[in-house]
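Read through the structure below, which is laid out as structure tokens, and then see the notes.
The complex appears here minus one protein chain, its other protein chains still in place.
Moving on, here comes subunit A:
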């Protein structure tokens, strides 16, 4: 069974800034594992920009998995669509080769936040799959944990790039706090669905003291 992961991140930058930063998010201090980056296809169709980029990354794997995965590098295809009218950026990323051993597919939708005007919300979904007989469960579990850990690093790296591009951007509070809060908020929302709505309101308020 493939493992599924999803989370929601709020960036303290408007959508135009995030979309511009997206193309420049490498290199950053958290991206030392990203070795190369190339644009291999790009076209404008009905006002939207479609791009394919090829990335190569180092492939860190545990000792026990070395018998399945011998490649030290992994190539990744990142497809993206930018719709400037509706202010939506969608990315879809998959690894090339070794897909039977471990495939990691990630989809992220960046759009204007409805809750926090002027900020951007990123909705991330990821699928981790393996078809190695007898080991798929272990490989998926490893891939899932590695992916989850890397998410925080990816967001930190992206925020670093954004803060360099927009140094005068007025931050309400530290971006890291927002990330944590967004994750907590999601957990809180899950719990909140089970309790009365009137009780849930203070949970939101306490997580976002600066915004209430």
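Annotations
Heads up, the rule we're going with is that a contact is a pair of C-beta atoms (placed from the backbone, for glycine too) under 8 Å apart; a residue touches a chain by one contact, two chains touch by 3 or more; residues count from 1.
One rule holds in what follows: contacts and distances are computed from a predicted model.
In the listed set "Protein YIPF", "Cullin family profile domain-containing protein", "TP53-regulated inhibitor of apoptosis 1" or "WD40 repeat-like protein", the entry agreeing with the UniProt name of the missing subunit chain is "TP53-regulated inhibitor of apoptosis 1".
Summarising the interface, subunit A meets the missing chain with residues 4, 6, 16, 19-20, 23-24, 26-27, 34-44, 47, 49, 52, 54, 56, 75, 77, 79-82, 84, 90-92, 94, 96-97, 105, 107, 125, 127.
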